[in-house]
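Only a single protein chain was left out; the remaining protein chains are all shown in position.
As written, the chain order gives the labels A and B, with residue 1 at the start of each chain.
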Amino acid sequence: MARKITTRRKTLNTLFAWGIGLLIFFPILWTILTSFKTEAQAIADPPVFLFFDWTLENYAIVQERSDYMRFLWNSVILAGGSTVIGIAIGVPAAWSMAFVPSKRTKDILMWMLSTKMLPAVGVLYPIYLLFIKLGLLDTRLGLTIVLMLINLPIIIWMLYTYFKEIPGEILEAARMDGAGLKEEILYILTPMAIPGIASTLLLNIILAWNEAFWTLNLTAAKAAPLTAFIASYSSPEGLFYAKLSAASTMAIAPILILGWFSQKQLVRGLTFGAVK
Amino acid sequence: MAFHIRALLGACSVAALCVPAAAETLTIATVNNGDMIRMQGLTKDFTEKTGHDVEWVTLEENVLRQRVTQDIATKGGQFDIMTIGMYETPIWGKQGWLVSLDDLPESYDADDILPAMRGGLSVDGTLYAAPFYGESSMIMYRTDLMEKAGLEMPDAPTWEFVADAARKMTDKDNEIYGICLRGKAGWGENMAFLTATSNAFGARWFDEDWKPQFDSPEWKETLTFYLDLMNEAGPPGASTNGFNENLSLFQQGKCGMWIDATVAASFVTNPDDSTVADKVGFALAPDTGLGKRGNWLWAWALGIPAGTKKEAAAKQFIEWATSKEYLELVASEEGWANVPPGTRTSLYENPEYAKVPFAKMTLDSINSADPTNPTVKPVPYIGVQFVAIPEFAGIATQVGQEFSAALAGQQSADEALAKAQALTAEEMEAAGY
């Protein structure tokens, strides 16, 4: 940066940004804190922030009631599986649209996005009947396919916008050197495309992890992920703030941690072609 | 090994077919209420006795209803046992969607089930779901606050008395609200309460020709009375309070009176969760002298969807979970007060259980509800706090939203009733009445 920044201004920026950052983060922080309180402390008036008797009791109760690991494992498989398959299908499609564009490319892309606008509640009945016929109800396979399909348009679009930013000259140069399609993809495009693929991967894991309509309605006991886990805590009897907080923390912690560790990668490709 | 064989033989004696079946894994959908959570904790006992495993799908009430209805209507076969209520059972039973439970063995003693419960879960005398716990509604009140207000609660109060007491108990500066009633929209939430209450005021949902009756003076009186009372003596945000929210308020000592499900009695008197455990009294739900009390009748029951391949094992589970032995098992582990109430006559004849403070009032409340004859004027339907037709849940939830908006002060009682009348007529016409 060419300009001198006064320390005063930097301090002001810092204070202001941290204040807003903490404000936005506060609901999550409060949930995590509450999960370590007793039920009585959770609704204490005035509210207690840090000085209470920290307890793991709520986590023990939640774990005793529902086997967290099973739900977690399903979430991992569904979110991971649907994303990986989606990318495997999306990369070639996005690649060909970005590098061999035709007149219809844009229309196809927009049509793909428009399939995302099908309201899930409206098609629940048909899909449920279809799943019964195919024996896919409450299977990880069935849900992985559905999650893959609902996110595929976003995957393709994100990859497309990213691939488009890879300069065409590089490709031409490679072709002059006699590189075939395979070499093009393997040696030139892949290394340049990896950041875009990585961030597409991350965004879609988040989207699939948090999808709460299909995952709840097409599962019972075997394939139910964390969205179903949380559905049994939404309004239990009596005081439940602390238990709800513990269950909530358990449901969001894995993805929160993944998101934080990989936020640089996530941000890098999350442009949707907006930067130019 | 010897034990194992005996377990299988035991299974034989209860199952209809005496073929030593392999151990099954049952998938059971249930609601996240305290008694069901306790049942999950005790599943080990069932597995030891029969060799069958159980996988639980525990969901919040609204989600559960949506899931099981969807599944049974499409014959999805996701669940071997479903937790359903007194509303669903007769409708589904009539459709032939549930397995008859009439062939449970002698030792199960189906005649021991309280007649009101058995009646509500049967179609033409055939039992389609076995009650896991049963409830009516009653008044739970704070004895200390009642005393402070200089009043004494009769065993069978009138609405007039309750309203008067509520206003006198209210002390908003100290966050004490005279009465907590359901306000959250939903056919099983505010409409359960309001429909039952309307019976006491002489109102009804439909006349004999299935014409909606929200334009009647009785409904107007019911709703106006409720709104006035809640505005003067109810807690803030009452329009979003359901059973759980009110329970939490009562346990924190913020309600003078609470009229709700009898099962709540064991929660408000449990010193672990309730700050007012030793100051709670019970009374019958109020009336207005017209001959009907505003108390409902409900049971959470276990039913088997027709078409399950694990019918025998599922029946064994139902037999276990709704048996006298299960009640004893809970009693031995958690005490008599935590036994699922309201299902068996023998429970109320048990001298140990008679010591539980709310036992008698629960039984009296259940016995005073009459689903086949719920209202002052004649009606073509059965059900105290619901109308046992498939359309009711959808209609009542929308009506409940109008009443809830009236409680929030967003529209008047007249507006709410007019909208309720219009939308009920609309939906009934769509259903072909």
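Just so we're on the same page, contacts are C-beta pairs under 8 Å (C-beta built on N, C-alpha and C of every residue); 3 or more make two chains touch, one makes a residue touch a chain.
Note that in this section contacts and distances are computed from a predicted model.
Trainee: Leaving aside the chains you can see, what is the UniProt protein name of the one that's missing? Options: "3-oxoacyl-ACP reductase", "Molybdopterin-dependent oxidoreductase", "Peroxiredoxin" or "Sugar ABC transporter permease".
Mentor: UniProt lists the chain that is not shown as "Sugar ABC transporter permease".
Trainee: Where does the absent chain make contact, in terms of the chains shown?
Mentor: For the complete complex, the undisplayed chain touches A, B.
Trainee: Given the contact definition stated above, which residue among B:47, B:70, B:224 or B:367 touches the chain not shown here?
Mentor: B:70
Trainee: Would you mind spotting which of A:38, A:55, A:139 or A:210 touches the chain that isn't drawn?
Mentor: A:210
Trainee: Tell me which stretches of chain B touch the chain missing from the display.
Mentor: Where chain B meets the chain not shown: residues 62, 66, 69-70, 73-74, 91, 95, 175, 184-186, 235-237, 239-240, 245, 248-249, 254, 390-391, 393-395, 397-398, 400-401, 404-405, 408-410, 419, 422-423, 426-427, 430-431.
Trainee: So which bits of chain A touch the chain we can't see?
Mentor: Residues of chain A in contact with the hidden chain: 1-3, 5, 9-10, 13-14, 16-18, 20-22, 24-25, 27-28, 30-31, 34, 43, 45-47, 89-90, 92-93, 95-97, 99-102, 106, 108, 110, 112-127, 129-130, 149, 152-154, 156, 168, 172, 181, 206, 209-210, 212-213, 226-227, 230-231, 233-234, 241, 244-245, 248, 251-252, 255-256, 259-260, 263, 266-267, 270-276.
Following the convention adopted for this analysis, only the chains that are shown with their structure count from here on.
Trainee: Hey, how far is the Cα centre of chain A from the one of chain B, in Å?
Mentor: 39
Trainee: With touch defined as at the start, can you tell me which chain A residues reach chain B in the complex?
Mentor: It comes out as residues 39, 43, 64-66, 124-125, 128-129, 131-132, 137-138, 216-217, 220-222, 224, 228, 231-240.
Trainee: Help me check something: in the complex, which residues belonging to chain B touch chain A?
Mentor: Going by the criterion above, the answer is residues 27, 29, 32-34, 37, 40-41, 55-61, 63, 66-67, 70, 74-79, 242-244, 247-248, 251-252, 267, 273.
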